[in-house]
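For this view, one protein chain was removed and the others were kept in their places.
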Amino acid sequence: MRYLLVEDNDQLARAVSDRLSLDGHVVDRAADLGTADAFVETGDYDLILLDIMLPDGDGRDFLQAHRRAQRPTPVIVLTARSEVSDRVGVLDLGADDYIVKPFDFAELEARCRAVLRRRSGGASNLQRFGDVAFDPLACTLRVGDREVQLRTRELRLFEILIGAPDQVFSKSKLVDRLFSHDADVTENAIEVYIGRLRRHLSGARAQIVTVRGLGYRLSLT
Amino acid sequence: MRAIAFALALICGLAGRGMAFEIENRVVFGPEDPARVLSVISTGDAELFAPIIQAFLQGRPDVAVDYTVASSAQLMRAVHEEGVVFDVVLSSAMDLQTKLVNDGFARAYSSGVTEALPDWARWRQHLFAFTEEPAAIVLSREAFEGLDLPRTRQGLIELMRAQPERFAGRVGTYDVRQSGLGYLFATQDARTSETFWRLSEVMGALKARLYCCSGQMIDDVASGELALAYNVLGSYARGRADRSAFHILLPEDFVTVMLRTAFIARTSPEPDLAEAFIDHLVARDWADGDSADGDGADGDGADGDSAESAFFDGNWLRPQEQVLRRIRMGPGLMVFLDRYKKAAFIEEWGSAMLQP
Partner (left out) sequence: MIAALSGPGSIRRRLIIQLLAGAALLALVVFVIVRGYARDLAAESQDNILAASVTAILDSVSVRDGALQLDIPYSAFSMLGNVSDDRVFYAVSHGPRFITGYEDLPVPVDPRTGAPQFGTAVYDGAEIRVATAARRLSVAGRPEVVAVSVAQTRDGLRQTLTRISRNVAGFGLGFFMLAAALGVFTARSATLPLRDLAVSVSRRGPEDLRPVEAPVPEEMTPLVGALNGFMGRLSAALSRSEDLIAEAAHRVRTPLATVRTQAEITLRRVDKPENREAVREMIRAIDESSRAAGQLLDHAMVSFRSEHLQSAEVGLDRLASDAADRLRPMADLRDIALELCPAAEPGLKVKGDAILLQSALLNLIDNAIKYAPPDSDVIVRVSREGAYGTVAVEDAGKGFPPEALGTLTTRFVRGSNTLGVVGSGLGLTIADEVARAHGGHLVLGNLDREGGGACARLHLPLL
């Protein structure tokens, strides 16, 4: 995915773009509206993450201009402002969603996915691995003729695994990404979702392999 | 009820009250030992007023009316100069009544009855008229046998001029030097029309006989001694038993009407009673029914000498209202009481009436 991040706080912008890069996304950073306009003119973005308080203006003005120009790119507003007073405003101005700082990346991913899913209009975004076809927007996993609807945690777990095939992920890292650091989630909880995914993948060449003492990996058998 | 009426010894009465003026008669109506006495001085005969007083006494058993009769001049003297105490003063001498009121001898009184009087029947809140009495011409039937009766003064003048032999020495009228009422009638006639002076000259030329009182003039007309009498109180003439002997003429040019008036004396000891009496007089409760005078009614339906309605009723042709000259109460009447004025008038009258 190709993101445009419009955020004037340099540290935050860097952290967010680093974080998104970790998941393999491409991120362009704009520190003000002028730069953002220039990027939008030239680049073809899947999603724009937009701050409200910017040095050269209000993000809401950018949003309005964006919508007036009928550009299709979805916009998620990053706001530090109070939810209650701004929510209606930004949605009315044409934002697809908003998220309040500081945000849980899991939540950001979820909202991005929800927005993209609404925007894709059913167009598939298939990822293939062996005889398995995975569509993260449609939440489907196809093995041969069989298509399975994935639940969110299954989807996110499979997304992690298919993002780096054959790489071993420790239970602990998987828990962190799946459960948003809830304190009472134990590493064993991950085994439930591994079990479910294995059932979905039964009969396929692609299988989740347990690497004893280290974790799991997705590999072709 | 015919109340007990009794005459007192006139001289004694006068002496007893220490009065200097001359009275003609004095009658007390009512019980012998009354709780209250209403004293009235009047120029009217007691017989004339008896029914009025009787009616007043009805329902007032403890009241007596002390009725004194005097001439108008004596009445004036008694009230104005001697200060004799009365409750009510009745008089036909309107000029003197007016002067008495004007000079402050009357007491103000106002009631629903007096307020209902027409303007001409009341002066201030003091003087109230209770009869209208026209001055009439009385003609002897015998003397006017075969003649057309005159209808106006002018007609009378022409008749007398045409037939002086018939009227010489047989014409009578008031001697204005003696009679207050005669003076009043004469001055009012003179005020109304110049005809008065021509009439006076004609009468003077006929050697008119001069009288003090209406009664005597009527007597003489009835007896045939006079062919006519001018300015006679019509009420006296009509009330007589022998009235078939004469005609009573109310001239069509104008009829001088005297108003008999009453006021309450300022010094009245019985003002309540006096007020009731004034209401009684003015309301004319006595003018009908059994209060009729029995003084020789001759069947023409008239039952009193003084009630307006009664007076002009019956076979009397009621004069047109515009012909009536009611003598107006008010300060004008005092003019002829001025001694210069009176002297001048009498002098003029004398020169007309007393021809050598």
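Order of writing sets the chain letters: A and B. Residues in each chain are counted from 1.
Going forward, contacts are C-beta pairs under 8 Å (C-beta built on N, C-alpha and C of every residue); 3 or more make two chains touch, one makes a residue touch a chain.
Because the structure is a prediction, the values reported are computed rather than measured.
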- Note on the structure: The one of B:P61, B:G83, B:P164 or B:G332 in touch with the missing chain is B:G332
- Task: Please pick, from A:R71, A:R119 or A:R153, the residue that touches the omitted chain in the full complex.
- Result: A:R153
- Query: Among A:K101, A:R146 or A:R205, which residue is in touch with the absent chain?
  - Reply: A:K101
- Quick one: which of A:D56, A:E147 or A:D176 touches the chain that's been left out? A:D176
- Which listed residue (B:W123, B:F144 or B:Y230) would be found touching the missing chain in the intact complex? B:W123
- Missing-chain contacts mapped onto subunit B: 101-104, 123-124, 191, 328, 330-332, 334-336, 338-341, 344
- Footprint left on subunit A by the chain that the document does not show: 9, 11-12, 15-16, 18-19, 22, 53, 78, 80-88, 97, 100-107, 110-111, 113-114, 151-153, 170, 172-173, 176, 180-184
